[in-house]
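Note that one protein chain of the assembly has been removed; the remaining protein chains are unaltered in position.
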Amino acid sequence: MKENDQLHEECGIVGVFGNPNAANLAYLGLYALQHRGQEASGIVSYDGKKFHQEKGVGLVANVFNENNLAALVGSSAVGHNRYSTAGDDGRANVQPLVGTHAFGTIAMAHNGNLVNADLLRTSLEASGSVFQSTVDSEVILHRLARSTARTLVDRIVDAVAGVRGAYSLLFLSEAVLIAVRDPYGVRPLLLGQLKTGYVVASESCVFDLIEAKYIRDIEPGEVIQIDESGITSFKPFPKVQPAQCVFEFVYFSRPDSIIFSQSVYGVRKRLGYELAKEAAIAADIVIAVPDSGVLAALGFSEAAKIPYDVGLIRNHYVGRTFIEPKEAIRHFGVKVKLNAVREVLEGKRVVVIDDSIVRGTTSKKIVKMIREAGAKEVHMRISAPPILSPCFYGIDTPNRNELIAATHAMDEIRKYITADSLAYLSMEGMFRAVYHSESGQNHHFCNACFTGKYPIPLDEAEVKQPSLFDLNMLTQS
Amino acid sequence: MKENDQLHEECGIVGVFGNPNAANLAYLGLYALQHRGQEASGIVSYDGKKFHQEKGVGLVANVFNENNLAALVGSSAVGHNRYSTAGDDGRANVQPLVGTHAFGTIAMAHNGNLVNADLLRTSLEASGSVFQSTVDSEVILHRLARSTARTLVDRIVDAVAGVRGAYSLLFLSEAVLIAVRDPYGVRPLLLGQLKTGYVVASESCVFDLIEAKYIRDIEPGEVIQIDESGITSFKPFPKVQPAQCVFEFVYFSRPDSIIFSQSVYGVRKRLGYELAKEAAIAADIVIAVPDSGVLAALGFSEAAKIPYDVGLIRNHYVGRTFIEPKEAIRHFGVKVKLNAVREVLEGKRVVVIDDSIVRGTTSKKIVKMIREAGAKEVHMRISAPPILSPCFYGIDTPNRNELIAATHAMDEIRKYITADSLAYLSMEGMFRAVYHSESGQNHHFCNACFTGKYPIPLDEAEVKQPSLFDLNMLTQS
Amino acid sequence: MKENDQLHEECGIVGVFGNPNAANLAYLGLYALQHRGQEASGIVSYDGKKFHQEKGVGLVANVFNENNLAALVGSSAVGHNRYSTAGDDGRANVQPLVGTHAFGTIAMAHNGNLVNADLLRTSLEASGSVFQSTVDSEVILHRLARSTARTLVDRIVDAVAGVRGAYSLLFLSEAVLIAVRDPYGVRPLLLGQLKTGYVVASESCVFDLIEAKYIRDIEPGEVIQIDESGITSFKPFPKVQPAQCVFEFVYFSRPDSIIFSQSVYGVRKRLGYELAKEAAIAADIVIAVPDSGVLAALGFSEAAKIPYDVGLIRNHYVGRTFIEPKEAIRHFGVKVKLNAVREVLEGKRVVVIDDSIVRGTTSKKIVKMIREAGAKEVHMRISAPPILSPCFYGIDTPNRNELIAATHAMDEIRKYITADSLAYLSMEGMFRAVYHSESGQNHHFCNACFTGKYPIPLDEAEVKQPSLFDLNMLTQS
Partner (left out) sequence: MKENDQLHEECGIVGVFGNPNAANLAYLGLYALQHRGQEASGIVSYDGKKFHQEKGVGLVANVFNENNLAALVGSSAVGHNRYSTAGDDGRANVQPLVGTHAFGTIAMAHNGNLVNADLLRTSLEASGSVFQSTVDSEVILHRLARSTARTLVDRIVDAVAGVRGAYSLLFLSEAVLIAVRDPYGVRPLLLGQLKTGYVVASESCVFDLIEAKYIRDIEPGEVIQIDESGITSFKPFPKVQPAQCVFEFVYFSRPDSIIFSQSVYGVRKRLGYELAKEAAIAADIVIAVPDSGVLAALGFSEAAKIPYDVGLIRNHYVGRTFIEPKEAIRHFGVKVKLNAVREVLEGKRVVVIDDSIVRGTTSKKIVKMIREAGAKEVHMRISAPPILSPCFYGIDTPNRNELIAATHAMDEIRKYITADSLAYLSMEGMFRAVYHSESGQNHHFCNACFTGKYPIPLDEAEVKQPSLFDLNMLTQS
C-alpha cells in the first residue's frame, strides 16, 4: 500500500484512431487507467476540421460529463490521466498538451519522465521558445516545431532523438496518430484493434473494456504511425538494452492487465510465492494490505501453506477529498482507508503482505492496527526488495533520505514499524517471479529503485534539477 | 454483486453528543457508512443556540467540504446517508429532516422503512398536517408535534407507538440526542463511548474509525436518551419476537463491523463454509464476485478444499457518474466495474461465489465474462437462499415479478445465466452460519426476502401503496 | 439610493395558468421583477401529474439554466424572487413553499409581511404543526391544511381570514391558480391575459415583457381563482379602508410599471416636481442618485428650471458578490457602485435628488464624492418625507433607532451628511404627486414609514417579535 504524497502513481495514456466514438472510447480507456493517475484528466479529439479539448483537475468521473464528452466530436482522440505534485497548481499542466506549429496543431500525451528536460528547456528558451507549462515533455513539442524534417514521423524522431528518459508518447495531428516508446521501453504501451479503427494504451485492461483485440506491444524504440492507410512501424533509434520498469509488475499496473508480454496477475502471485520460499515463518494466517498486496498474499499463503484471510478491510469510498477533522482528532490517514477485522486477527500469529515500504509511517500504523485487533505476532513481508533509490523515470518517489530502507538497517526498520519480524523479497526472487524461471537473472528490466543503478544515464545536475526548477515555476492559484 | 437500480443499499445513520467536534465525527461516521447509501448525505448540528445543517445529493466526499463542515459548529450532531429512488428528485428528501414544533426544533435521521406510513400520512394530512417531503418517516415528525406528552422521550414514544415497520431513529433536539430501535430490531443501531461524549451509529466500523468504545447494541424496542447527565434507557414498547434483518449479514453491512452482536466477517465466511458443505462440486478454483462475495468464497474454498483465487478484478473508481458511450457501443454496465483475469481462469473449472441473484442479468454477464476468459466450466454458488419476495423494511428490492427466483425454477435460472451448475445455500445453512451452531433454526431474524413471511404485519393496501403514492409525489426538477 | 443591508427590496411574484410554456413565462416574469428581490428565486410548475420545482440562492440568471428550466414542464407555474435577511441561511426559506395536504400538493408564493405570524405559528405548533422553514407565510399553508371547507378557495379564505398583515399571495394546486390580495391591498397584484392562458404578477412590466394584456388589478380583499373554465372572483373579506404602500411609488416598483392604477413613472416625476415647488434653491444643476432618483430629478429640474445633468455614474456590474479588498483598503461600498463626473460638477452649485435617507451613511458618502469632484455647493433633496418608522408590511427597514430621521433633527441630518442644505418633500406634496391632484389628501395609501401610523393593527408583542423569533431559527450553514 502506498502512502499518500509519497509514491504516487504515474500516468496513463490512451489514443484512438478511426472510430466515430473516438473520445468516448478514450474516456472509457481513461476510466480503466484511473489507477495510473487520479489528479487530472484530459482528452483532445479531432473531427477532420477542428481539435476539441476538455481537461480538468480530478478523477475522470469528475472531469467529464455528458455535455463535454458529447462535444469531443471526431474519429480520433488522445487522453491522459496524471498525478500532480502539490496543491492544484497547474491547470496549465493538465495533458494532453496542445501546441500549434507551422505544420498544424499537435496534441501530445506523455507517460514517463525525461531526465534531461531541464537542460533541453534551458537551451530552447535561450533560442526563443516560449513555454506554456512546466510539464517536462513540453520540450518535445518545441523540438518538434524546430525540426526541419518533412514528415511528422521524421519530425517526431528528430524531436525525441535528443531527449533522454522514459517516455511512452502519443501524438495526435490532423491526419495521424503516432505512438512512440523510448528505446529502453521503460513504460508499457500496447497496440489494439477495434472493430473499427485502432487503439493504443498503457495497459491491456483498456482493451478488455472497450472490446479491442490486443495486437502487440509497441516495442522499445519503436514508432508507430496510424493513419487512413493503416499502421506503419519505424525503428529509428539506435538499439539499446531494454530496461522496462519492474515496479509496474510489483505495484503499478492493474492485475488484470498484460504488460511487457506478461500477466501482471501471474507475476504478482509468484512474487508472493517466492517470498514464502525465502522468508517463511510459523504463523496462523496470511493477510494482505489491500488491494495491492492481495495477490502476493495469495501466492505466499499457497506456498507457505498458511491460510489466507481478509484481516484488513479497505473503504473504497475514500478519495482525495477527505477532510481531516480539526486538531484535536487529527491524522486519520490510514484509518479512514483501512480497518482491521478482530474476528480474523485476535490471538493469531499474522503474516501481513505489502508490496513496499516507502517512508515506513504507513506500515507502522498498519502493524499497530493489526496488533490492536488482537494479533499475537505481526510478521511483515514485502513482495519486492527494499526501495533504496528514487525513480527518475516517471514514478514520484520521495528523496533518498526519506526512503527508510535507504537510511536504516533492516532491523531498525522492523523496530520502527514495530513488527515482530520483517523480510523483503530478494532481487533474484523478484526476477524469478517476473521471468517465471529459476535463474533470477535480470535481462531487460529497470530495477534502479532497488539498486540505484540507473540504466538511462543521469548527470549529477539532472538528479538535482527538480528543486532548482521549481523556483521559477508558475503556480495556478 | 448487486445490480444497479435493483437492490439498493439502505441508509446509514450516526449521532454524536457532547463532543466539541460533533459534526466532524459525524462526517467521519458517514464516511465509514458510505456503503449503506451513496445518493445523498446530510448533517445537522446544534451549537447550544442554533441548529446548522448541510445536505446534498452525492457521496459524503462531494457533499461536504472544509468550509461547510467548519460551519457545522456545536457539540451535538446527527448525520444520514441515503439512496434515492430515481433521478435527483427530492433535494427536499435528503435527511436528516428538520421540523420546528412548539417545543423547539427537531432533526431526525431514519434507517428502515415504515409499512403504514401512507395510511398515517393520509390521516395526518386529513387533520391538517403539511408535509415537506415524501420521506416515509416524516409522519413521525408530525406525530411528535401532536403528542401531548410532557417530555421529548414521551412524545417520541407516542409518535412511534402507532408506526409499524423497521426503524432505527435518531432525534436531535436542543438538549438531547435520542435513539430509538423498533421492537423487532430490524436495522442495527449501536451505542459507543467517545473520549468525550457518546456516539450512536448503524455499524461498529464507525466506532473503529473515530476511536469510540463499543458499549452495546441499542436493544430492539429500546429508547435511549443522551443528555448532559448521561444515558437513560427506556423500554416503552410491548415486547415482540425480534426480527433482525439477516440480509445485513449476507450483503449490507461492512465485514469489519459487528452488528446484532455478531462479527459480519465471521457470518459471511461461514456462509461460504456451509455452502461448500451443501453444494460441493469438482472444480479447480473458487473465485468471488468482488467485493461482496470474497469472504463467502474464502469460506467455500477452505471447506471445499479448492484453491481460492482472484478471477475478477473490480475497478473501484467507477461511481454513479459513469457516462455510457453512444448507441453503437452501449451497455458497459458490468464490464466497466469488473474484468476477468484470463491467467486465472483459462482452462479451469471455476466456482464463482456471489451473495445473491436479483434479476439475473448481472450474473449472466459475469458468467459470460468468465467463460470468455477461457473457463472450461462455470459453477455459480450463492451464499444465501433464493430471493423470492421484496423487502418492505428498508431494502430497495424490485417487485416480485422481477425477482428471477420468484418466477423461475432453479434450472431455468441456471440456463438463463448460462452457468454449468447453480446452487443456493439452504435456509438452515444460512442460519447455521448466522448462529454458528448446528441447528440451523431461526430465532430472531427476519428472512422475509427468502420466505415471503413478513414478521411485521403488512396490509394488502400497504404492499401496493408505493406506486399509488408516487402519483402525488413532488419531484425536484 | 438604498444602503446595503438596510432597506431591502421586498419580493416579486408571478403565476401563469393555461400556457404550455408556463415555467418559461414565469422565468421571464421573475427577470422583469428582479428589482423586487435579488437573493433567491424559485419556480414550481405542475404538468397535470406531478409538481416540479427549482429553487436557489442568487439572481434569476444564476438559479435557472436551460436544463433545469426545461425540466419545469407543465402548463401552470408560480415563481418568486426574494431577499434574505442575513447570510445564506435558509435554503429552506426559498419560496415558493410547497406542502402536501390531504387534498393534494400546494405551492405558495407570498409578497408582503404578516404581523401576527409568530402568534399564529406558536398556536399551530402547540396543536401539532411541524414547520419546514422560518418564512412567515408558512402559517398559511398550515391553516389551509386544517380548514374543513370543501373547496380550495374556501380553505384559502379560511386560512387567510385569521392572518393579519400585508399579503399578495399565489397558490398553485393541481387544478387551479388562486391569487389573493389582502383587504388593505398593501402590495400590488395584477391580472393579465396571455394569448393562451392567464398571468398574475406584482407589476405590469411583467406583462409588457411576455406580451400579456393587462386586464385589471386584483382588488384589495379579492380572491381570484383561475381554472380551466376561466376566472372567478370572490370578495370574502369584510371591507376595510385600503392602505396601499406609497413607497412602491417612491422607490420599489419599476418606473415602466403601472401599479395601483397609476404609472410609477408619472408619480415619480411629479414627486420631483412637487419637491421643486416646495424646496427650490438657487443652483446650477440638478443631478440624481442613479437609478432610483432619476425621474424625480427630471421633474425637479423641469419645475425648478435648473438643468438636469448626469453627475453620478452607476456601475451596473456590481452585484452581491463584490469582494472587499483587505483591511488596508477597505470600505469601497458606495464607490464601487457610483462615481462622480468632475466635468459636470466642478465649480457648480449642485442639487442632488434621492428618494430617501435611511441611516445617512450612504448620503454622506455621496455628498463627499460630489464635493471632491469639485462641486461648490451640494443641496440634498429627498423626493419623499423623512422615514420615521420601520415597515412591518414587507419592507426590510432597520429598527427605528437606526433611522436617522427618527432620531435626529433636520439640521443634524444635514450636518451629518455634510450637505449645504437638505429638504424632504412634505406629506401633502407626496400625495399631490401620487394622486396628481391639488389636495394632497391621502385616501387609500399606507404611509406608516413616514408617520408611524400603522393601518393594520400591531400588538406590542408583534412589533418586537422578529428578534425573539430569531433565537430559534434554523440556519443553513
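In order of appearance the chains are A, B and C, and numbering begins at 1 in each one.
We take it that a contact is a pair of C-beta atoms (placed from the backbone, for glycine too) under 8 Å apart; a residue touches a chain by one contact, two chains touch by 3 or more.
Predicted model, so just to flag it, every value in this text is computed and none were measured.
Partner chains of the missing chain, restricted to those shown and counted over the full complex, are A, C. Within the complete assembly, A:141 is the residue of A:141, A:243, A:258 or A:423 that touches the hidden chain. Considering the complete assembly, subunit A touches the hidden chain via residues 45, 49-54, 68, 71-73, 92, 98-102, 104-105, 122, 125-132, 134, 141-142, 144-146, 471-477.
Across the interface with the omitted chain, subunit C contributes residues 20-21, 24-25, 27-28, 31-32, 34-35, 38, 59-62, 64-66, 69, 205, 208-211, 254-256, 263, 265-266, 291, 294-295, 298, 302, 307-310, 313, 315-319, 321-323, 325-326, 328-329, 332, 335-336, 339-344.
Note that in this section only the chains that are shown with their structure count from here on.
Think of the whole protein's Cα atoms as having one middle point; the chain whose own Cα middle lies nearest to it is B. Between subunit A and subunit C the centroid-to-centroid distance comes to 60 Å (mean Cα coordinates, whole Å). Rounded to a whole number, the gap between the C-alpha centres of subunit B and subunit C is 49 angstrom. Rounded to whole angstrom, the centroid-to-centroid distance between subunit A and subunit B, based on C-alpha atoms, equals 36 Å.
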